[in-house]
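Let me begin by handing over the structure; questions about it come next.
A single protein chain has been omitted from the complex, and every remaining protein chain is retained in its original position.
Each chain carries a letter (A and B) given by its place in the written order, and its residues are counted from 1.
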Amino acid sequence: MGAEWPLNANTKAVGITIRDLEVVYSTGQGQVPAVNGVDLDIAGGQITGIIGESGSGKSTLAMAIMNAVPHPGRIVKGSVVVDGVGNMLTLDKESQRRARGRNLGFVFQAAQNSLNPLTRVGHQVLDLGRSHNVRDLRGLLRRAKELLHRMGMDADRVLTAYQHELSGGMRQRVGIMFALVLDAQVVILDEPTTALDMLSQASVLEIVRSIHEERNITTILITHDMGVVADLADRVVVMYGGELAEEGETAEVLAHPAHPYTKGLIRAIPRISGDLSQAVALSGSPPDLKTFMQSGCLFYDRCPERVAECQVKRPPYESAGPERKVACFRVMPHD
Amino acid sequence: MIEVRSLEKTFPGKHGLLGHDAVKAVQDVSFRIPDGGAVSFIGESGCGKTTIGRILAGLENYTAGEVLIDGQNLATVDRRQREAVLRRVQLIQQDPYQALNPARTIEQALSDPLKVMAKARGADTAWILERMEEVLGLVGLEPQTVVHKYPHMLSGGQRQRIVIARALTVEPSVLVADEAVSMIDVSLRLGVLKLLRDLREKFHISLIFITHDVASARYVGEDGQMFVIYKGMIAEQGPTDDVILHPQHPYTQALLSAVPVLKGLESPGSDRYIPLKELDHGQSPENACLFAPRCPFAQPLCETERPALQGASGHQYACHYPQERHVVAVALKE
Partner (left out) sequence: MSLAATTEAPSKNSPGPAGHPSFLKNAWRIIAKKPGRLLGLAIIVLFTLMAIFGPYLYPRQLPINPNAIYAPISWHYPLGTDFEGTSNLALIITGARYVLFAAAMAAVFTVVFGTALGLISGYYLGWPDSVIMRVTDFILTIPGFPLLVVLSTIWNFGQPMAMGFVLGITGWGGLARAVRSQTLSLRERGFIEAARTLGLSPFHILFKEILPNVGSYIAMNLLLAVTGSIYAEVGLFFLGVVPFQVNNWGVMLNLAVFSAGAMSSTQALPYLLSPLLALLILTLGVVLFLDAVDEMFNPRLKEA
């Protein structure tokens, strides 16, 4: 069954509803709960930024949305419902495959991982089109060229190049082009700018922003850089140790952070202007296997605001205002 | 104390150093750092700033210019002294994992240079262990928790601290930090940056901070000099806050515009702009401004004549049409 251009007549923004998601990694030392009981609503047409340190589970969460968690991880329970597609975790394999690429676009960290080193970029676009039954391949290439041109690149040169002939910044933009060329309505970017220098980062973010506006797509941005989220995202979700710590509208969370971890992340940014002594480093290190075993709040060891109650049980993730949620006993005291 | 005059480094292409495909990585760079001072080199990847750092650490030769470390000219110092002089400049590289031997424990990695030092001054094993504890303490690590481990068992931030500790074992007078925090999680960067700042203050170690992140350069060297490098040449130079708050060169302004704006805490500078075109690594014509192809404010003169450094003493810039623009994010008032 072929598909005509444009692929999606329905331009309504696509939202994603995640309920009770749990992903576990089996390591030599035991089972690590990479994603632990996450309930999240990704609003259609918005840019949602998921921020966390290495090992917070953010990338695992992103891959779970695509139902593409690699071994030795596995999804233990939960549901990921994508508007117009269904529950990615229960759909049949073929529908899942079609959804990935057609409805859900994924841009990998260090994009060379998604580019075939032996084929020219243009051929890979065609391969992508063929595996998704796109009939008008020439049109697809035209679209690819248009996207590359939008991103400030010499389209002809890039399409005929091999992956190693392009710089890091160019490869990342090519990765974004792949995610968009099939007109996906949801684009997930996993650490899209981590390997890039400031100017490349700024241009990639600018491109994501303008394309997002133009097409009303739902963008999910995964990163460890609070600056990137603060600059680009409409909503921010803070993850720690596989659980959600805080979420809300970006400007609101930045100006009035509730969770001590969020406060710490913001304070640890060296600012371009203003008083330097305001910057304070986050103490301690990200959670390891031992931390996951403890019964209290995972952030306890590093928290400057902790009290006795925090060590006893995990704070529940609950509403702290309109469109705002926090998991912290200091913010939402329980008697 | 470091002094560099008219430094030049050209990498030969197929046709040798003078051929048309030779790469001029560094062109006419001069600076001076007092003890405990700081200089930051800002620019994109491949602009030559890394090469400057490597030349100072003795890992690369230079094709022209003069390099004086604590008064000793690298070109004229005799061979036996040369190694001792170069050892005073230690390099902290970008990748903390690559900088440590994966097959050696932290204890071994730290005792290697300490053994050489001990031999030179006739000290014993107790001295080595004492020094090891000392440098680990300086970088904020508990010796017992790290010495018996292999590098892969530590986090990125910890590894970089070990690298700094190792550099401190040879009692350097200069630290060259080349993208020293780029591969560490953003949340852990400040700790390492603060360490570098404290080392400057406590031990008067000069710091050469090479990065593409202007904000972190400001943090470690607010009281020092900032050099903005484009394709091996200085685009703008001056006291750090001067360059950040009153940038004159379009490239500096582009770099400052690229700093993420924290929604809710800041609003973007009114003149902020982001050039989309990529850096072209090819050769540039001799008689044009290097930045002209990407500059949104380029004029015909920029394609025909290369601008020289101009400006008041202290703050200089190489641009035919310098203009101050407000590109830096402004803090929102509560």
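Note that a residue touches a chain if its C-beta (ideal position, glycine included) is under 8 Å from a C-beta of that chain, and two chains touch if they have at least 3 such contacts.
Keep in mind it's a predicted model, so treat the numbers as computed, not measured.
The undisplayed chain touches these shown chains across the complete complex, B.
Although one chain is not drawn, the whole complex shows that of B:129, B:276, B:298 or B:331 it is B:129 that touches it. Within the full complex, the residue among B:52, B:139, B:163 or B:289 touching the omitted chain is B:163.
From the options B:11, B:150, B:203 or B:273, the residue with contact to the chain not on display is B:150.
Among the residues B:104, B:197, B:246 or B:306, only B:104 touches the chain that is left out of the figure. Touching residues on chain B toward the chain that is not drawn are 57-59, 83-84, 86-87, 89-91, 93, 95, 98-105, 107, 109, 112-113, 116, 126, 129-130, 132-133, 143-144, 147-150, 152-153, 163, 166-167, 169-170.
Everything below uses one rule, namely that only the chains that are shown with their structure count from here on.
Distance between chain centres (mean CA atoms), chain A to chain B: 31 Å.
Across the interface of their complex, chain A is touched by residues 44-45, 155-158, 185-191, 193-194, 212-216, 218-219, 222, 244-245, 254-265, 274-279, 281, 328-332 of chain B.
Looking at the complex, you find that chain A touches chain B at residues 53-54, 151-153, 167-170, 197-203, 205-207, 224-228, 230-232, 250-255, 264-266, 268-274, 276, 279-282, 285-286.
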